[in-house]
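For this view, one protein chain was removed and the others were kept in their places.
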Amino acid sequence: MTTENRRGHPVRRRDVIKSGAALVGGAALPGALASQASAAPSGTLVVAAPATPQSLDSNFDVSLGTFEAIAALYDNLLEFKKIPDPKRAGAFREDIADHPDMPAGLAVQGKLAQSFELDPAGKFIRFQLRPGVKSNWGNELTAEDVKWTWDRKFGLKAIGAFYLSTLGLDKPEGVKVEGKYTVSINLDNPNPLLAKLQPNLYAPIYDSTKCKEVATADDPWARKFIENNSAGFGPYRLDQLQRGQQAVFKARPDYYLGKPAMDTVIFREVPTSATRASLLQGGAVDIAQYLQPLEIMKLRDQKDVAVDSVDSSFMIWLELNAKIEPFGNPKVRQAMNFAFPQEQVLKTVFQGLAGPLNGCMPNIYAGFTDKFWKYKYDPAMAKALLKEAGLASGFKTSLAYNAGDPVQEPIAILYQTALRDIGVELELKKVPAATFYNAVSERKQPMIFYVDSPWCPDVGYSMTLYFNSDSFVNYSNYKNEEVDKLIKDTSHTNDQKARLEMMTKAQDIVMSEAPWVFIAYPGYHFARRANLKGFTYYTSNNIRFQDFTRDA
Amino acid sequence: MSVGTHSGPAASGTRPTAGGDAPWRRRLRFFLAVLRARPSFALGYAIVVGVIVIAALAPWIVPFDPMTADPAVYLLPPGGRHLLGTDGAGMDIFSRVLYAPRVDLTIAVTGTLVSAVIGGAIGAVVGYYEGQRAWRRALSTFVMRSADVLQAFPVFVFAIALVAVFGQSVKSIVIAIAFVNVPIYLRLTRSQVLSIRQLRYVEAAYVAGASDLAILWRHVIPNAIAPLVAQLSINIGWSVLLTAGLSFVGAGVVAPTPEWGSMIAMGFQNIVTGQWWPSVFPGIALGLTVFGFALVGASIEVLADPARRRVLSGSLG
Partner (left out) sequence: MLLLRYIARRVVFVVPQLFGIVLVSFFLVKLIPGDPAVMMLGPTASAQSLAELRDRMGFTKPLLQQFTRYVTDVAHGDLGTSWQTTRPVTEDLFQRFPATLELITFGLLLAVAIGFPLGVAAARLKRGPVRKFADYYGLLAGAMPDFWLALVLIFIFYTVLGWIPAPLGRIDMAVLPPPTITGSLVIDSLIAGDWEALRSSLGHLALPVLTLGVINAGPILKMTQSMTERTLSSDFVRYAEMCGLPRRLVLRQAVRAALPSVVTIISVLYGFLIGGAVLVEMVFSWGGAGQYAVQGVLNADLNPVLGFVLFSAVLSLVIYLVVDLIYFALDPRLRS
């Protein structure tokens, strides 16, 4: 052994190990590490969300994180009036009931629009915009912005196209600029949703001046810009967006309704609901979104935490693909419903926090009826129906579920066991969260979960989404000509009474043909710090940061 | 049989020793003496045998069907009829823990054996041909560099990618495990063969005119096997961990197949809300099983290495 070696490594190595140990050892004192959540200044709102916004372009993105962003950055022409929530003191909700005595039959009021005029025949609507409203880029709101927004829907199609077809608006000329602050939408045929669609989360108004500035020949509708920035008239501006980490919104002092109470909003991505719940419990966040039933139950007992449970437009169900046998046969679909242990699922997986899905549209919308519900758990009935369908010996099929939604796997397993009783062998397929929506829209699975809510609180709108054979969202491939006709007629008249009658009939048909396995109304459970006030429920199931204030 | 690796004169298995004992009985007594002296080895064998027995007898000894979900017993804590409690789909955890080795062991053993056979065969050929002239040297260099490339892959990501390609099934997990383990056996066999082929008796066989294949098969491989077997045992344990890891990520077995990793994954969400039993018990079972296999592997290492066996039998007195 030469002298160089002895002088060499042993010392260095030991030093490294020692200093490493000191670092870790010294910090291992209990309590020293649980950093006290530094009390965020009272004007800062911290939200733990499942995901940050992917794209900020409401024409293309329907991912979870985008909703809150759009709600903060953009404003609509109209909004629903707010009323206190009947089930939860201190919470508010939109007044979406039919009010035949009010203009447009709805409790809407102007937002970006100061006032509006709706054609009694339902063929046009005219808006008088509020003067002096500035965007986050300092540009004033004019009728040109509204026109550009609607032209963009024509230009880019995608989600915009959906709104166009829902209104029956088939040419850009239908949107007319009639003055600096006056704009109208004109249709060839009457449409009942002209006013009702305006408060929709995905009908925001863009700052066309800014957008035209950043548009290029390749990108005339400013797609690249809108994807990552905001150009709108909403109460917040986008301060920072790090996808996968967090988004930061800052209140606009020049917002036309006054600066919101929450000056800074940190929208943080926390993929696991258990972590979101613990962050809320520990005080590190003010709001924890989308928690599991068990977590909600646990939080309800906590002192500084409150959970606002309100009725919502959410529904969770299983699509039965009518194009894949044996689900083309309504008897088989009915059997699948009779074999589903709905009550038990509600009691265990949902911990009693959800209501039974006993209709095919949200039960908070006018026109909903549950009188056609007949699928109480009855395996004997299910077996009899299968026999009638010629499948007395049962059959094999598969159910795809979302790996990212923790309630789906237990429900799938419970259903699998229950189905054995009627001779149906169910194979379970786990699909990763990011690709789940593709699996749904591909329509290649015989059975697949779906959680959704129709945002527009209208019976015709809700029914057309899922049961119109042309609808993009009709993932069960359901086709019934009479229902199609009823839906079509409903969308072409302003007569609310007639529409309610027609849609009642449609619900009758749909419920007996059972294109879905009806699971639950999960409700909306808003978990927050006890001193956070102002929660308002919107049918688009997002929160608006501008609603919140904090008690001392 | 060849000399050099047995502690006595070339025992052909039929010649009785002076004490009138058959050699197999002698070896058995030695083995038992070892187990008594090293209780950790005994523990390892007990665990492995126990797990195999449980896996084989599971359908008859479990109190509940491991894949039947009973919502009436949703997330019950351990105790009473459900010894280890129930999980978030109402399935009995005890039954599932007992059933899981059927899946886990099958996958791990199959995958490991496949990789050992393939890797061992390739490694033996490579080791034998290495350094020789022309195409043989080129072949062995090529194989070794390919093994380098394979081993440079992040194992876990590679395994998940393989499962993603072949679809989620037991077969694809076996393929994934086999793939990631082949280089290990390849290298091990190669280094063993490299040292063995220097030995005199191999040279003798070569001079006597035996073909390469015959030499490999009759002389080289039997003597190279011992470290392989030790590695096998350790590898099986490690493969069970890999299977569990894959299931935890969602690239493993299909729900609700009872498998320790996927059970831990199913219970993951519940740990923070305080229901610890769906995840903890399968983890304990998993760790114990892998531990058992590691102990068995360690014992084989000692027993197969003549130097260490000498030390051991010396200490037995």
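For this structure, a couple of remarks:
Going in written order, the chains are labelled A and B, and every chain counts its residues from 1.
Going forward, a residue touches a chain if its C-beta (ideal position, glycine included) is under 8 Å from a C-beta of that chain, and two chains touch if they have at least 3 such contacts.
Small disclaimer: the values here were computed from a predicted structure and weren't measured.
Interface residues of chain B facing the missing partner chain: 40, 145-146, 148-150, 152-158, 160-162, 164-165, 167, 237, 241, 244-245, 248-251, 260-261, 264, 268, 271-272, 274, 276, 279-280, 282-283, 286-291, 293-295, 298, 311.
In the full complex, chain A touches the hidden chain at residues 1-2, 5, 8-10, 16-17, 20-21, 23-24, 27-28, 30-35, 37-38, 40, 46, 54-55, 60-62, 157-159, 227, 243-245, 266, 268, 270-272, 275, 278-279, 282, 284-285, 432-435, 437-438, 440-442, 472.
Assume only the chains that are shown with their structure count from here on.
A separation of 49 Å divides the Cα centre of chain A from that of chain B.
Across the interface of their complex, chain A is touched by residues 67-72, 74-75, 88-91, 168, 250, 254-256, 266, 268-275 of chain B.
Residues 272-275, 277-278, 292, 294-295, 298, 341, 344-345, 347-349, 403, 406, 409-410, 412-414, 416-417, 420, 427-430, 432 of chain A are the ones touching chain B in the complex.
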